[in-house]
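What follows is part of the complex, with its chains left where they were.
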Amino acid sequence: MSRNPQLDSSGRLAHLLSIEGLPRETLVHVLDTARSFVSVTERDIKKVPLLRGKSVFNLFFEPSTRTRTTFEIAAKRLSADVINLNVGSSSQSKGETLLDTIANLSAMHADMFVVRHSQSGAPNLIARHVGPNIHVINAGDGRHAHPTQALLDMFTIRHYKHDFPGLRVAIVGDILHSRVARSQIHALTTLGVAEVRVIAPATLLPAAVTRLGVQVFTDMAKGLKDVDVVIMLRLQNERMSGELLPSAQEYFKNYGLSPEKLAHADSQAIVMHPGPMNRGVEIDSSVADGTQSVILPQVTFGIAVRMAVMSILAGQS
Amino acid sequence: MSRNPQLDSSGRLAHLLSIEGLPRETLVHVLDTARSFVSVTERDIKKVPLLRGKSVFNLFFEPSTRTRTTFEIAAKRLSADVINLNVGSSSQSKGETLLDTIANLSAMHADMFVVRHSQSGAPNLIARHVGPNIHVINAGDGRHAHPTQALLDMFTIRHYKHDFPGLRVAIVGDILHSRVARSQIHALTTLGVAEVRVIAPATLLPAAVTRLGVQVFTDMAKGLKDVDVVIMLRLQNERMSGELLPSAQEYFKNYGLSPEKLAHADSQAIVMHPGPMNRGVEIDSSVADGTQSVILPQVTFGIAVRMAVMSILAGQS
C-alpha cells in the first residue's frame, strides 16, 4: 500500500491536499484544535504567536478574494508573515514552469504554500516537489478537492449537532462540478455519518457517485426527508444557461431551497452554504437569512479551522 | 429627531461616514487626538500598539492607490493587521450582494471597514448592517462625502492658523462633483469659520450650494480677496473637455491658481490641495511648490488624522 502523500513517516499531517485518505483521527484532531482558535478570534487581541517568523505564501493561480482573505487572516492571527501572489499574472506569463516557480519560492525559505489552481492535482504536484520543512494546503484545485472548506463544514455540523454517527446529511446542487461536494462527502463518510445523500438533477451528477458511499436523489422532497443537515452548493453562473440546465429560474423551482422544500427536513435541521450565494437561484433569501441558517457561523469557524490546519502543519498543535 | 447614525447611544463616534451632523466637540476631539499621532510618525520607530490584534479591511470598490495607502500606513502604524480587498474584481462579479460580502467579512471578526465606493451612501448602508463591534470609515463615496480628507484639511488649517472663527476660507473649483468640497464645507461651518466661500464657474456649482452656508463667487479676484486659506480642488480629467468646461487651458486661465490670482488673498494665506494635482490646470507649479503651499504637510497630517480616527473608533483614544 502506497503511503498517503499528506502524512509524514510518523503519520503526522505534512500537507493538506484532500480529505480522501485521511484517517478519522486526523480530521478529529483538526476539529479539536480549531475549537481553541474560535476563542482566539473572539478576543480583543486576536493574535497568537504560533507562526511568528514563518512565511506563508498565498499562491492563487485562480483568483479568489474571499478564500485568499480567509487564509490571510488566519495566518496573520497566527503572527505569520503573509505574501500574496497572484501568480497568473506574472512569472507564469513569462514562461516559467509551475515547478520552477515553486522551487524559487522554496529557495526563499517559504514555510507554507496555500495553493488554489484551476487544474486538479496541482497542489499534490507541488507537495511532491517541496522540501520536508515546507507544507502545502490545497485551497481548491479544479474539480478535485477543497479540504479546508469541508473541514469547516464538519466543524459547523459538530458544533450544532454534537456528533456525526446518527446524522442524515443532504448535499444539494451541482455535485458534478463541485470540489466542495467531493471533499464534504469524504469527510462525512470518514467521520461516520449514517446517511449521506446527494440531491441534483441527473445532468449534474457524476456517473460513479454512488461509489462514494452516498444515496442519490433527483427529487428534493424525497432527498430532504428528515435530514438533520442541508448543505446547498453554489451554482456557477456558467452552468445556468447551458446544456446541463434549462435556466436559473427552472433550477430554483426544482432545486432552490425554499421554506416549503426545507419543511421536508427535520424541524431542527441546519442549512449550510459555502458561499458566495446566488440568492433566488440555489437558495431563497428567507432561508438564507432564516433561523435554521448557519451560513455566517460557517465563515467564522472557517478562520479557526484554517488557523488549526496551519498550526498543525507547522508542528505547533 | 433621529439619532445620528455615526454616534452610539452614549454619543461616542461609532462610524465616520460624513462630517455633516457631527458635533463640533467630535471634530475637535479628532483634531486633538491627531496631534499626538503626528509625533508618533516622526519617531524612529513609527509604531504604537493601540490596534494590535485588530483586523482592518480596506474595501475599495473604486480603486485608489493613494487613499488606500494612507489608511494602510495609518493602520499598520497602529499595529493592526490590514487586509486589502479590491472588491470590484471578485465576489461582486460572482453575483454576491454588497451586504452579503459585508456579512461574510464581519463573520471573520473584522474590526474596521475602510470603504470607498462610487455610490453615494454605500458606507452608510454598510454601517447600518454591521454589528456593534465593527466600525466603518468612509474613504470617499460618490459625490457624497470624504470625511477624513476634510478632517486632515481642518488639522492643517488649525496647525497654520491656530483657530477657526476669524478665518476666511475659499474653496475653488469643481464644487458640483466634489465630495471633498461638501465635507470641507460642513467641517468649516461646524468649526465656526466666519466666512466660507466657494469659487467656480456657474456650470460647476450645485444649485442649492448657498443653503450650505457659503458665499458663492464666479470670479477669482473677488472670491480670493483677503482670504486666509485657499483650498484648490482637483479637476477630474473627464470634466476637461465636456459640456461643462470649454478646455483645460481656458479653465486654467480663469480658475487656475497663479501667483497673480493668489496675490488677491491675504499675504499670509496658505494654499491647500487634496491631490493628486493637475499642474497647469487647477494650479500653477510655482504656487504648488511655493512658500504659501502646505500641500505636502496636508499629506503628513493625513496619516496622523487617520490614525486618530481609527484609534477613536476602536475606543483607544
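The first chain written gets the first letter, and so on, giving A and B; residue counts start at 1 in each chain.
Keep in mind that, in the parts below, a contact is a pair of C-beta atoms (placed from the backbone, for glycine too) under 8 Å apart; a residue touches a chain by one contact, two chains touch by 3 or more.
Here the structure is a predicted model, which is why all the values come from computation and not from measurement.
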Where 2 copies are displayed, count of copies in the complete assembly: 3
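The definition used in the following text is that only the chains that are shown with their structure count from here on.
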Distance between chain centroids, defined by C-alpha means - subunit A, subunit B (Å): 41
Subunit A-touching residues of subunit B, taken from the complex the two chains share: 52-55, 81, 83, 85-87, 89-91, 94-97, 100-101, 103-109
Of all residues in subunit A, those that touch subunit B in their complex: 41-47, 63-66, 69-70, 72-73, 76-77, 237, 275-279, 296-297, 299-300, 302-303
